[in-house]
Every structure is written in structure tokens, then in C-alpha cells.
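Every protein chain of the complex appears in place save one, which is left out.
== chain A ==
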Amino acid sequence: MTFFRSRLAALSLLATVALAPACQRAGYVAKPQLAPTTAQPVGKALPDDPKAAATIAPYHQKVTEQMNEVLGTAPAAIIKNSGESPLANFVADLQRTRASQALGQPVDMGVMTNGGLRAGLPAGTITLGSVFELMPFENELVVLEVPGPVVQQLFDYAARIKMALSNVTYTVGADGKPTSILIGGKPFDPAKTYTIAISDYLAGGGDQMVFFKALKPRGTGILLRNAIADHIRTLTKQGKPVEAKVEGRVKF
């Protein structure tokens, strides 16, 4: 069957070649002649093109200079892990204080997921490059005004993964539900509306935070990465080390 089909194909091609008049516009068909490897690796074996390398060089220098800027020093690495993590505490806290400064009003909570943070901060010298690795995205710091029932959904979400929030403590019950929720030391009031400092990505429903989608965030115009870098610079200016701990924000 295969042979018959291919012989037919060969015959039809021959017929085509024989019958088709040459040089007629729109009388051509494009036929692929595929090499065994259609994806050619760009690897070490290839030397740099000198013109491209020369074009890149001044940009490379600027990037390197800026990325090597020392922002501060961490006595210990600030790592991320599932549940309450030092890194998420660090970022959620600075989100809340920075948003509060930017809007000139207190902000009740700060929310950052572990997934939104791409790498921990190393022990020792922290450079701008370290902050880029932590937050490569162009996420903006925004503030949400969140009605009590949606805040409850946030806590249900948080309790499932034992996620900590800034300015909040709670306990995960045996049934996996959040209890004893304290916001700024006061019991959670479902009738109240709370302000939350968060990234525009999460505010838009990212990381399955779909319950935020219907809310309209207030922008701060501050990139989250810059907020992190600025916070570390400020700590250094004040002579403080860069540190964050797991401090029992979530009990279970």
C-alpha cells in the first residue's frame, strides 16, 4: 500500500513537472527540504560575531556596574520555603510599610506568595543583582480595599498552604480552617473593609487568588523590585542588618 501510494506520488510529481509550464507567476509550490536537525543549537562552539559583541559591550558594562551595586549585608540567608517563610515575611512587611508611606495612610495587611518570589537573598553582601533574582518581574506595588467576606476567602486560601501575611496572626484548625485571626492585634471583623498591600499580579487574580479579581487596585507607581531595593538601602543607611525570621504568624 505504501509502495503503491509513493509510486503514485512520484508519478503525479512527474506529471506535474512535465505538464506545468515554466516561469508562470503563481504557478509555483513551495516544497520543504528538511535537514535532519531543523533546530540548530547556539552553543559554545560558535564564536561571537565581532560587530554584535562590540554593540553589546557598553550595555554589558552598564548592567554589570548597576547590578554589582552593594545595597546591604545579611547576617544569614533569607530563604523561601513553603508555609511561613522568612523571605515572604520580609517582602510582605516592606510592601505594607512602603504602600502606607506612598498613600499617606495606614495599610492593614501585606500579602506576598512564595511563588511570586523567585530566589532567596544570600548571606553576606546583597547587591542589586540579588534583588533582580528575587523579583525579575515588573510587578507594581498596589493597594486593595477588601470587604470582609473577601478577606475571609484570603484567609481560607492562606490556611490551606499555611501562608503568613504581614501584620496578621492566625491558627490553622484541625479542619484546615483559619481561626483566631488577629489583624494588627485585633480580631478579624467580617463587617469591616481592610486595606492590603500586594503586587498587581496577585491583585489581578494571579496564583489562583481569583477572589481579588473583581476589586479595583489603587496603583502606587512603585515597582516592587524598587521597593525591595530601597528598603535594603534604608536599612543599611540606618546601620541595620538585613534580616527576617519565621516568627509564628501561622500556628497549627
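By definition in this document, a residue touches a chain if its C-beta (ideal position, glycine included) is under 8 Å from a C-beta of that chain, and two chains touch if they have at least 3 such contacts; residues count from 1.
Just so we're on the same page, contacts and distances are computed from a predicted model.
Q: I notice the complex is incomplete. Of the names "5'-nucleotidase", "Cytochrome c oxidase subunit 3", "Assimilatory nitrate reductase catalytic subunit" or "Glycine/betaine ABC transporter substrate-binding protein", which is the UniProt protein name for the chain that's not shown?
A: From the listed options "5'-nucleotidase", "Cytochrome c oxidase subunit 3", "Assimilatory nitrate reductase catalytic subunit" or "Glycine/betaine ABC transporter substrate-binding protein", the omitted chain resolves to "5'-nucleotidase".
Q: Considering the complete complex, identify which of A:V29, A:A174, A:A191 or A:A214 is in touch with the unshown chain.
A: From the options A:V29, A:A174, A:A191 or A:A214, the contact with the absent chain belongs to A:V29.
Q: Among A:K62, A:K192 or A:K245, which one touches the chain that has been omitted from the display?
A: Answering carefully, the residue with contact to the hidden chain is A:K62.
Q: Specify the residue from the set A:P136, A:P149, A:G173 or A:P241 that touches the hidden chain.
A: Checking the options A:P136, A:P149, A:G173 or A:P241, the one contacting the hidden chain is A:P136.
Q: So that we can see where the missing chain sits, which residues of chain A does it touch?
A: Where chain A meets the chain not shown: residues 2-3, 5-10, 12-14, 16-17, 19-44, 46-49, 51-53, 55-56, 59-60, 62-63, 66-67, 129, 132, 136, 138, 200, 204, 225.
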